[in-house]
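Note that one protein chain is taken out, while the other chains of the complex remain in position.
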Amino acid sequence: MFTINISPRFGDIDGLGHVNNTVLAAWFELARNPIFRIFMPELTLSHDKWPLIMAHTDYDFIDQLFFRYDVEIRSYISRIGSKSFTVYHEAWQQGRLCAKGSAVLVCYDFIKNQTVEIAQDKKNLLSKHLLPQDASKI
Amino acid sequence: MFTINISPRFGDIDGLGHVNNTVLAAWFELARNPIFRIFMPELTLSHDKWPLIMAHTDYDFIDQLFFRYDVEIRSYISRIGSKSFTVYHEAWQQGRLCAKGSAVLVCYDFIKNQTVEIAQDKKNLLSKHLLPQDASKI
Amino acid sequence: MFTINISPRFGDIDGLGHVNNTVLAAWFELARNPIFRIFMPELTLSHDKWPLIMAHTDYDFIDQLFFRYDVEIRSYISRIGSKSFTVYHEAWQQGRLCAKGSAVLVCYDFIKNQTVEIAQDKKNLLSKHLLPQDASKI
Partner (left out) sequence: MFTINISPRFGDIDGLGHVNNTVLAAWFELARNPIFRIFMPELTLSHDKWPLIMAHTDYDFIDQLFFRYDVEIRSYISRIGSKSFTVYHEAWQQGRLCAKGSAVLVCYDFIKNQTVEIAQDKKNLLSKHLLPQDASKI
């Protein structure tokens, strides 16, 4: 599991007093930084070096997220395929699971414009953060 | 179908030269304004008036979206339930379907904190924008 | 003058019911697209082609911007120097000037990491959009 703590920003709150749904997309992306570092430790953003492309994201909004409390984002690897893997995220505030979601990332060669196999050493590193069985019941 | 045209912004483009995945969340939300107006014509954001809450969103990233061309967002109603409905969105650029996704909105009473039935007149208005059968094959 | 029309997005509205101050930064940046095109018609974002770097921005928040009405962004060139120029922006809603601001852009060679002179033909194109004298009294 990877965890980060986030303080909501004044502008993250929408007209009904809750964190706007689009903000979760940004928070979950931020939570993927340690996963990005498995593939590119220096986080170098160039076509010849960056090895991942986004294929899919989804978000379930379960409970209201407020301005005044910090939010903990917990991230797990929920699937490791041959060329892609899935990250599962949860947003917790004051002991409440408020949102969850997932992201499918594909290993990609931006020069050749084609998908590539995930190297075995990367699979090993990802597998250290697998979602535990009981968590999948949430 | 509802359509809006969007010009990408310099900062919407990420370090690999494409529209960042989180930007689609904002664009699809903007495309829901005419749907919001079905339920609240004045777009009044207050707990006693705003009647919708977000339950789920998902996004499929199909092709790269670039800075230089406008993007057309096409939105349809893909499901009308008793208390919730689903909006289906597509992002097109230069004749290419680059992203698609959906959003599940629930009719909600923010004062009583409970879900409510969709009124029949709202169902009728939503049904005028139903996703055609052939579009579902995309 | 360059003008664009923007529909506020649900999430642009903050917890007090107005467009959040950070949103103006994005709207004014979007309004600079035609100015960017003077320097790079294809809007190509690469170090060997993109010729501008941001030095300064400022924003004055004059009146409240609401969700329900479109916003018109009017942009002018308010200064043309030897290596930099200033863009002046206004955000109007329902006949009210709600925000104004400016951005200082510097001509820059990202390969050599140094500022460069503005070419005369670019100066001529910029000068067609100069802020009129009477507008400066606002």
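First chain written, first letter: the chains are A, B and C, and each begins at residue 1.
The rule we apply is simple: a residue touches a chain if its C-beta (ideal position, glycine included) is under 8 Å from a C-beta of that chain, and two chains touch if they have at least 3 such contacts.
As the structure is a prediction and not an experimental result, all values here were calculated from the model.
For the chain that does not appear, the touching partners among the shown chains are A, B, C. Only one residue from C:Thr57, C:Thr86 or C:Thr115 touches the chain missing from this view: C:Thr57.
Touching the omitted chain from chain B are residues 10-11, 13-15, 17, 20-23, 67. Residues 4, 7, 9-11, 13, 17, 26, 29-30, 32-33, 36, 42-46, 67-68 are the ones on chain A that touch the missing chain. Counting over the whole complex, chain C has residues 14-17, 21-22, 25-26, 29, 45-47, 50, 53-61, 110 touching the chain that is not drawn.
Here, only the chains that are shown with their structure count from here on.
Interface residue usage between chain A and chain C, two copies of one sequence, is largely shared: over half of the residue numbers at the contact are used by both copies. Here the CA centre of chain A is 22 Å from the CA centre of chain B. Chain geometry summary: the mean Cα position of chain B and that of chain C are 28 Å apart. Residue positions of chain C with contacts to 2 or more other chains are 10-11, 13, 17, 67.
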